[in-house]
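One protein chain is absent from this view; the other protein chains keep their places.
In this document, chain identifiers A and B correspond to the written order of the chains, with residue numbering beginning at 1 in each.
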Amino acid sequence: MTLTTTEITSPGMTLNMGPQHPSTHGVLRLVVELDGEIIQSCRPVIGYLHRGLEKMMEARPYRHNVPFTDRLDYLASLNSNLAIAQAIERIGNVTVPERGQYLRVLLCEINRLASHLVFLGTFATDLGATTVFLYSFRERERILDLLEAMTGARLTYNWIRAGGVPTDLPEGFGERLTAFLDEFQFALDEYDRLLTGNRIFRARCEGIGVISREMAVAYGASGPVARGSGIAYDIRKVAPYDVYDRMEFDVPVYTEGDCMARYRVRVEEMRQSARIIRQCLREMPEGETMAKLPKIFKPPPGEAYSRTESPRGELSCYLSSDGSMNPTRVHFRAPSFFHLGLLPAMLPGVKVADVIAILGSLDTVLGEVDR
Amino acid sequence: MSATDRKVNVLLDILISLRSFLKGMWVTATNLVAREKVTLQYPYEKPQVSPRYRGLFYLPFNEKEQRLNCTGCTLCEQACPTKVISMTKLGAGKHGGVSEFNMDLGRCMFCNLCIEACPFDAIYMGSAYELASYDRDASVFRIEDLAQGGKRSVEINIKTISEALAEEEKAKAAKAKAAAEAKSAADAKAASAAEERQAAEKPAASEPAPSASPESPA
Partner (left out) sequence: MSMQRLHPRSASQAREILIGVVIAALILAALSATPLLPWHLLDPIRAYFYERPLLNNLAKAVLLVSFMAVQCLFLIWMERKFAGWLQARLGPMHVGWKGVLQTFADAIKLLLKEDIIPALADKPMFRLAPYLVFVPAMLTLMVLPFSPNLVGFDYHLGALFALSISTTGALGILAAGWGANNKYSVLGGMRAVAQLLSYEIPMILIVLCVVTLKNTMSLTQIVERQAGLWNIVAHPLLMIPGALIFFSCALAEVYRAPFDLPEAESELVSGFHTEYSGMRFAIFYIAEFANNVFTAGFAAILFFGGWHGPVLPPIAWFTLKTLLLIFLMMWVRWTLPRLRIDQMMSFCWKLLVPASLILFCLTALSVVW
């Protein structure tokens, strides 16, 4: 008897994941070719959330541009505010008072916590652990309460402006924040017990969606995605802005490059953010929070480029001025956009279920991709 | 790895897995039994918003001066990135105000820029947040909806301002009249002086003086 092996193939199936799929995190469409449950190819289709924000900004004075950045990365809008605020300051030669700088760092780190908590919740939900979602949102709600006390809004804060921060901290903010951080340590431990050690979670994350170091560099990955692939690259360290150079914190780096590494980087970053927040509260000097900008702000002709570390990665803003009231060009380097570019290279060969895990671990925000 | 090693590993793995599951289940159990339930029964219980909350706008009513603070300077209109605000001015200058003040909140980002722009503390954001409506027109808030005290204070505002304006107008008119009188008196004086001069110069020239009073049909 002879044994012949024939390869079983089936005609491919094209599956449209999104834009209304429950876990594409916004309106992303992935056109995947399937063979059974295995991905043959993947093509991300973006643009469902395009609002022409950059063009809108060009038609408006500098000061008016800041609230639009809230709509870029809506999970960390303070970080997006910071990108354009820094660019405007650079182009107009504005120096931010020291207390303003501390406040900015404080607000950005609080927002980073909130954003990473959303990641944690959605990532866990993508893998089927819905409970973690509600726990992490419970904690996030308290962060939002704090931010509401500071800025008055819960999602689109618009509270980091060119020149600083418009108001000082409200009464009793420091105590509330410290109390929250004390409890947050325990909450993080709880997430660890629920997820990190969990055998199923590990099976779903370890070795899945591996991004090699070379690939991360080649595709321009940054932030937790790059750090999960063993690249110790954090703008807060390599090109410190505001008062990050005075802060003591570690940049967590994992070399595996898989979903688990990215997850761990973010969880570890939350602990580091808590550290930075405590330092800020401790060391913040008294003084002005905002530099006075002239009523009619006309920066000299030229260009400016700012680099910031948003929760998703390197968020940069390019501005050019011709000396008039409005910028002539505004451009954002949105980290999520580059991370989406990784998908066609990463997905072929994985299972449908892993698509969700990988997409979740990249933690993209479509508001930032489509702009 | 030998076969027995593998078997031991499998067994270990099972035990470790079970332990990790139990750990997770312990966490959920503590949450089930010992933790506060954080749900807010929303339409029945309302959340407490912070004092800085950025909700629906209001135009504060100034009891002392019996008017809204807004002077119609349009600074907020200029500060708004999305052109939410439009207004009809009522007069101008020191006593100026607004008779209409529309905000199309369908476009508003609640960004606070307009409030920071106002130099007269005339516009603030309050704590009302249930602004959804079934109808696009209902998202346009008019001065009656925004003013503190509603329609009544708008009426008082208009009345106060128009009275002030009328007063101002009257004062102006009086001033103008006074000025005109003063001028005509001066003219008269000049005219009489001229007459006198004329009288003095009569024997020299009989034509009227070229610098006649403005009233004269020259």
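Please note the rule applied: contacts are C-beta pairs under 8 Å (C-beta built on N, C-alpha and C of every residue); 3 or more make two chains touch, one makes a residue touch a chain.
Note that the structure is a prediction, hence the values are computed from the model and not measured.
Between the chain not shown and the residues B:N9, B:T30, B:S133 or B:S192, the one that touches is B:T30.
From the set A:L155, A:L181 or A:A353, the residue in touch with the chain omitted from the display is A:A353, counting the whole complex. When the full complex is taken into account, the listed residue touching the unshown chain is A:T125, out of A:S77, A:Q101, A:T125 or A:S273. As for the chain not pictured, it touches subunit A at residues 13, 15, 21-23, 37, 124-131, 134-135, 138, 182-183, 186-187, 189-190, 194-195, 198, 200-201, 203-204, 351-356. Contact between subunit B and the unshown chain involves residues 10, 14, 21, 24-25, 27-39, 41.
We take it that only the chains that are shown with their structure count from here on.
In terms of their C-alpha centroids, the spacing between subunit A and subunit B amounts to 35 Å. Taken together, the subunit A residues at the contact with subunit B in this complex read 60, 63-68, 70, 131, 135, 138, 141, 145, 148-153, 156, 158, 166-167, 170, 190, 193-195, 197-200. For subunit B in complex with subunit A, the residues that touch the partner chain are 13, 16-17, 20-21, 23-24, 26-28, 31, 38, 49-54, 79-81, 109-113, 116, 125.
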